[in-house]
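Every protein chain except one is present and positioned as in the full complex.
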Amino acid sequence: MKPETRDLLKKVSTATLCTALFKRGLRNQMIQDVRPLNPDAPTMVGEAFTLRYMPAREDRNGIAVFQNRDHPQRKAVEECPPGAVMVIDSRKDARAASAGGILVARLMQRGVAGVVTDGGFRDSPDIAQYAMPAYHVRPSAPTNLTLHEAIEINGPIGCGDAPVFPGDVVVGDGDGVVVIPAHLADEIAAEATEMTVFEDFVQEKVMEGRTILGLYPPTEEKSRTDFAEWRKAKGR
Amino acid sequence: MKPETRDLLKKVSTATLCTALFKRGLRNQMIQDVRPLNPDAPTMVGEAFTLRYMPAREDRNGIAVFQNRDHPQRKAVEECPPGAVMVIDSRKDARAASAGGILVARLMQRGVAGVVTDGGFRDSPDIAQYAMPAYHVRPSAPTNLTLHEAIEINGPIGCGDAPVFPGDVVVGDGDGVVVIPAHLADEIAAEATEMTVFEDFVQEKVMEGRTILGLYPPTEEKSRTDFAEWRKAKGR
Amino acid sequence: MKPETRDLLKKVSTATLCTALFKRGLRNQMIQDVRPLNPDAPTMVGEAFTLRYMPAREDRNGIAVFQNRDHPQRKAVEECPPGAVMVIDSRKDARAASAGGILVARLMQRGVAGVVTDGGFRDSPDIAQYAMPAYHVRPSAPTNLTLHEAIEINGPIGCGDAPVFPGDVVVGDGDGVVVIPAHLADEIAAEATEMTVFEDFVQEKVMEGRTILGLYPPTEEKSRTDFAEWRKAKGR
Amino acid sequence: MKPETRDLLKKVSTATLCTALFKRGLRNQMIQDVRPLNPDAPTMVGEAFTLRYMPAREDRNGIAVFQNRDHPQRKAVEECPPGAVMVIDSRKDARAASAGGILVARLMQRGVAGVVTDGGFRDSPDIAQYAMPAYHVRPSAPTNLTLHEAIEINGPIGCGDAPVFPGDVVVGDGDGVVVIPAHLADEIAAEATEMTVFEDFVQEKVMEGRTILGLYPPTEEKSRTDFAEWRKAKGR
Amino acid sequence: MKPETRDLLKKVSTATLCTALFKRGLRNQMIQDVRPLNPDAPTMVGEAFTLRYMPAREDRNGIAVFQNRDHPQRKAVEECPPGAVMVIDSRKDARAASAGGILVARLMQRGVAGVVTDGGFRDSPDIAQYAMPAYHVRPSAPTNLTLHEAIEINGPIGCGDAPVFPGDVVVGDGDGVVVIPAHLADEIAAEATEMTVFEDFVQEKVMEGRTILGLYPPTEEKSRTDFAEWRKAKGR
Partner (left out) sequence: MKPETRDLLKKVSTATLCTALFKRGLRNQMIQDVRPLNPDAPTMVGEAFTLRYMPAREDRNGIAVFQNRDHPQRKAVEECPPGAVMVIDSRKDARAASAGGILVARLMQRGVAGVVTDGGFRDSPDIAQYAMPAYHVRPSAPTNLTLHEAIEINGPIGCGDAPVFPGDVVVGDGDGVVVIPAHLADEIAAEATEMTVFEDFVQEKVMEGRTILGLYPPTEEKSRTDFAEWRKAKGR
């Protein structure tokens, strides 16, 4: 994505982005059922860097596996680029953790933009204090070895029933996390920015007591001229 | 309901109301698995005004449908009476939104008493700031067109496995939302008010260290006389 | 457990405990999908005292049953020892309450260390204000009589898919609740305390910008010597 | 639909129909998770005649309600036109029956083409012997009054997450049941018939040992000429 | 139950029994979501003899536990009385077996009337050949030790969300399994027998082409007189 796209995306909502994607026939880009551990963090934006878990086979997932510096979970944490969002495919299984406070702290210190799993994080009270946004289904204390084996770094995955390809642009806010196909990120960001200006206008008018009929969408001429004036006045 | 019923219901809990309904053989009046977006809002009370969604068929639910002023979703938002609670049957499917910040704001500005869906709202961080109570299962950013077509206004529906008829009295607090059949609202409100006085007495005594045996329920004579005295002293 | 075990367990996390249990081949000791009503409460520690619910048959569960002083739910509340944690098997069914504010208050007043259900509590906003930790799946207003009959006090149960025997040591924090077999409590507490010292060291180093490779686990000699020095410096 | 459409649809599969619908952007027309009680019955075809259930409120659903000749469930059974398929919205809840052997027998005797519920039928062993196709999720013995109140006849509904409008064309085979929007039925039937001819050709060639590459779809010229010859030879 | 009650219950359906229970306010007596492995077996009737499983803790459930002659699973199989139905509470978890072909064969050889679990049986193809009726949710090959520890024999349990007390009368047919409270068995059997006579009459008339209005229920005088004649003619 273009550098300015990142800035634009930080100022729009996942709801608006979903509508822009819907207009292009993309209906399943929301990572279902994840929520922010730190709801006061700013909007999360970054290119997807993925990690895929498969079900753990007991003989391959003893506590000693982390002695291996090349263990994919640890490697992924050290390789995820600054500015990216790590997206973890945990097969929607939160019965064991996808990662814990130390690994998420390392991601944050490395300048990663955020982390998402369709499973759960352990040490969730700690992570909830971090500045870096993190999203999961629910807290989960058991070590990932209990149910998850990290098997692939940065391949195409599913997360919360959404398709995620490395390099897709991932945006998260209080509603959850949406995945924008890489080639659409710039145009979607621009369109969502425009939509947001109009939605802000509508929200203001509605709070002043105006009906939504003819205003949202602006089927009445007056709505369009009012918006043009408002926009000029606001300098947006 | 009688005007005073509304006031009474604002001071009792959904838990107490459920017990009063249980005594009358009504066991399924709780809208299951919804929670307040704005838990600090006061108790929600109002007559049900319903909206029913059916699964969306793609050729009927393009983005242009909202150009139609008579689209049932928008119409319902403008027609829901002040003081009523809009209850939305989203078939317990929160994968797409039931409504968003602008529509909920319009309901609030029109004096509606609250809104409930057994799906999810988008723009949930905004709605969480509103004064009007709103209840859902979880946040959901995708536009309702993705999965839901508004098909009927103010008919009988299911919401969170509870039956809801237009005019039923809907009450919501931190535990969730309960539906009182219209014809029972006055008597249930009166009975729950009485029950609440007793529960407040019991709670106070328990916090002072008293056993619940003989007190809750008041099978001992002393419990009943203590309560009578307490009640007189408190002027309730 | 030894008296000092209780103190040690109050200072370690359920995540660390799960790892210590995992090392011993115990993979299912986390009570799945429960969360604290009062997340600011301190870590919960106590021996399990159990209550088992079975599905309610209507003719055995009218509102009058609580007139009976020996009703198992009420009896359990009065018999749960101070310092214990009441663990309730609600068959993972939160459609009706496991208990409400008054009973939980009574437990608190009696010195009980906490309460857990794999169902839901009613009066949840009240319970969220209590000093005693309480864990459930979600709020649930309907009276327990609607779906649950208390049938057995202090027998072996399942709770959130975990096995719970009376006397097992139950620990809860922001990630949820873990069950430590009674005979392992002392050694697990000691081991988890040691692990926590090391994790605190790692967390500090990671926040200073250090890589996790070679540090976590400490496969490099330098990590081990740094830790030894840090530990001495910190007096831990 | 045209009279010949019904005949055509009896000879194509729901799988082929789903593909034809998919080509037109309709992805959710399959009634999910229903199966035939009588798998040896022929393909079911007919226009949808719908019945909607809402959650039952106990005071409205005593055993005496069927004394009323106008009870919607009984009325629907007598009004469903011959040749139609009755489609029942049971909110995907099979814990109580949608209907039983006697009502389904009456539908059959009246010349109805089939019956579908996203709940369950009681007397399922009897219905499994009927000549008229019936589809449900699983058997369910409890009377519908336990959980379902019939509330609307022949309105738009959801069934198994699919949208169903009265008059839509419903087709069922061993894979389940698909809903074709009324205005598309004729063209979909024609297209699916053509597709079926080709699929039969492919199936025959595959059973003879031919690769699917270049054949399915027929990207090789040879596949297309072979098909043309086969078709001529078969007279299809 | 009286000896003749057993014979009567063998000739009525679980659907009819559920209606008779519903009339008495008992709405949750159906064991949800179990099906017969051997659908051609006759109706199963017997008093409940129960076995309760709790989640398995690994250190208590090694393969050697069956060396113990008093292991509750094996003990239960040898103690279940002839003529009884063994009902197993597997917490609706079919990921590991509740029992296998050998134990079920032993029950059959001992004269037990049937076996039900809300989990799954292993060796299901073998069991499907047995003369004794068996009901489960789905086949499940893993040994019960994987997830289930047998913990209590013949206590009150839940099975498929239904309450089951030892001695309750359990009836199973193609629709599933229903639990009749012991004290009601005789009267329910008598009533269901009467209902079945009438239903057989209705079924016959419906198959002859008669409307259900006025017939089912028999609100028209003619229906009642026709039934009286039919009954006399049939000698029932």
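Note that the chains take the letters A, B, C, D and E in the order they are written out, and that residue 1 is the start of every chain.
By our rule, a residue touches a chain if its C-beta (ideal position, glycine included) is under 8 Å from a C-beta of that chain, and two chains touch if they have at least 3 such contacts.
Please read all numbers here as calculations on a predicted model, not as lab measurements.
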Left-out chain, listing which of the shown chains it touches: A, D, E
Contacting the left-out chain in the complete assembly, out of E:23, E:60 or E:74: E:74
Residue touching the undisplayed chain, where the options are A:28, A:43, A:109 or A:211: A:28
Contacting the left-out chain in the complete assembly, out of A:33, A:149 or A:191: A:149
Listed residues A:56, A:145 or A:171, member touching the removed chain: A:56
Those residues of subunit D which, in the complete complex, touch the missing chain: 13-15, 17-19, 22-23, 27, 30, 32-33, 35, 39, 173-176, 178, 199, 202-203, 206-207, 209, 211-214, 216-217, 219
Those residues of subunit E which, in the complete complex, touch the missing chain: 63, 66-67, 69, 74, 77-78, 94-95, 97, 100-103, 105-106, 109, 122-126, 128, 138-143, 145-146
In subunit A, positions touching the absent partner: 24-29, 54-60, 91, 93, 149, 151-152, 155-158, 161-163, 181
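By our rule, only the chains that are shown with their structure count from here on.
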Most distant chain from subunit E, judged by the mean position of its C-alpha atoms: A
Interface composition of copies subunit B and subunit C: same or different, split at half: different
Pair from B-C, B-D or C-E with over half of its contact pairs in common with A-B: B-C
Averaged-CA centre spacing for the pair subunit E and subunit D, given as whole angstrom: 31
Rounded Å distance, subunit C centre to subunit E centre (Cα mean): 37
For subunit B, residues that touch 2 or more chains besides their own: 25, 27
Contacting chain pairs - touch in the sense defined above: A-B, A-C, B-C, B-D, C-E, D-E
